[in-house]
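With one protein chain held back, the other chains of the complex are shown just where they sit.
Showing subunit A:
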Amino acid sequence: QHGRVKIKSTAQQEEEKRKEREKKLKVYVAARDACFSKRKEGIMDDEALQLTQQLLSSNPDFATLWNYRREILMHMETVKDEDQVQKIYETELSFLESCLKVNPKSYGSWHQRGWVSARLPRPDWARELSLCDRCLSLDDRNFHCWDYRRMVVKMSGVPVDQELGFTDRLIGSNFSNYSSWHYRSTLLPLLHPESPEPPSPSREPPRSSPPPSPPTQSHRVCEEQLLKEYELVQNAFFTDPNDQSAWFYYRWLLGRAEREEMISCVYVSREVERVAVACSRPVNAQSVGLLLVLDGQPQRVEWRSVHPQLKHSPVWICDLPPGTISDVVNEHNLTVHWTEKHTHRDCALYTGRSESWCRDSATDQELFRSELSVEKTSVLQSELQSCNQLQELEPLNKWCLLTIILLMRALDPLGYEKETLAHFRTLKEVDSMRSAYYSDLCSRFMIENTILKMEYAEVRVFSISDKNLTTLCHLDQLLLVTHINVSCNQLQQLPPHFAMLQCLEVLEADNNSIEDLEGLHHLPKLEEVLLKNNKISTLADLQPLASCPKLKRLDLRGNPVAGTANLEVELAQLLPSVMHLLL
């Protein structure tokens, strides 16, 4: 039996391990206590560096110790010459490298490395970059490393085109890493900015020039480069259409149109002596400096949101002092200034007119195409073709379907309405977990289409019945609407935004599932509300109607509330103006 191998039993091994651990713990605690007492005494010597190093190499996220180390290093900077400091910091960097090998995602180690790199008298950025590359090749989603790398790139001024090449490499090895795609989206506008004049195809994109950084850097990319990016990203989503990174990047490529900020509508009513203003985006009227000038005189008015819940809103109203514009024989000129954006809109209220408005119509603005950009139609058309090709191969891929819908909307929202609806139906089936999201999105598109149709017809009637609407949106676009029909949908509420319909006289909302009328808030002209077959269950739910002074007709048939005892009496009290009540 000479030389026969025996193996320690599990119990023996456990015991040894336990002893080992105990020993380690003892050493660790002793070193920690020594560090703390040294720091208390303000000792900044090499021994302290060594002790903290010992501790941090086994536990790199001990922030106090890193702080102590930094104190020591900063102290050393003051007493040593540059070469010595360089040497000390280089030792620190190699120590940090060993820490990162133990835990490549340690906040403490990466932070310390950033700190050291910034203080190093003669930094070696190339080495830092290659360290990052090594870390990212081991784990391309290590965001600590991404962060540190961004710092290194910034400090060392790595040319943008080199960085783009870096993203090429990372995307090539794993195109599911959204970090790389995202980084690309920040580099492209710097390297290939959209030229102010129409780009000519022969123009060479500027290479490796330092990024021009005017204060309002465009986020758009020149067309030539965009076409290359479309090709790259198509390779990704054709290879794996279920990977979302490529699709998100694709959507970024397709759409970054920035809408012009402006006052899109000014409405004035002589009768209620009120001005309503719609902005292109939700604002807070008090803070952005909305200013009303009436016949050359700036007015001290109090801007109100249409509903107390809406602190930020596209629509704001103000009441004029009584008598200012009430006389129909007078003509008035109003101007509303959005001082912050140096923009304004005029509106004239002519003699004999009870109301007036001035606006940019949705059709002129191509408002709803801004989701995807105002890219050339031909480009979008060919992208749509590629997606359709993929959809033929992968008819049930949700990313592809959704992108097709977006492209169709950008190209011709009304023309593609039928296809869009069919794709939405498929989407809800294949991705049932998100069917509510698709319903809301579809509702939005249907509303946009209806707004466009309404404006083509130049009417103030908005009718969108029986379209499976689950939500209402773009209500700021309906500021002038007098008659709305949303019956036979799946609406559950009339949200606060509904109060933006400041001109509304008739609301048809039969056959929905409405439980909540919050949006019917101080609508000055509302006369008729039809809510047959909804889910209004208590008298309290009808409370908002009391704020509408002109309400005359109310249909509540087929609502749970209709069964309430003494309803008529209570309603007469709550809504004294209502003449025709259907229960």
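The definition used in the following text is that a residue touches a chain if its C-beta (ideal position, glycine included) is under 8 Å from a C-beta of that chain, and two chains touch if they have at least 3 such contacts; residues count from 1.
Just so it is clear, contacts and distances are computed from a predicted model.
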Exercise. Just go with whichever of "Elongator complex protein 4", "Ubiquitin carboxyl-terminal hydrolase 7", "Actin-related protein 5" or "Rab proteins geranylgeranyltransferase component A" UniProt uses as the name of the absent chain.
Key: "Rab proteins geranylgeranyltransferase component A"
Quiz item: Which residue, A:Gln84, A:Asn235, A:Ser382 or A:Ser513, contacts the hidden chain when the whole complex is considered?
Solution: A:Asn235
Quiz item: In the complete assembly, which of A:Gly172, A:Gly289, A:Pro395 or A:Pro549 touches the absent chain?
Solution: A:Gly172
Quiz item: If the hidden chain were put back, which of A:Gln84, A:Thr186 or A:Gln389 would touch it?
Solution: A:Gln389
Quiz item: Residues on subunit A that touch the omitted chain in the whole complex?
Solution: 1-8, 13, 140, 172-176, 234-236, 238-241, 386, 389-390, 393-394
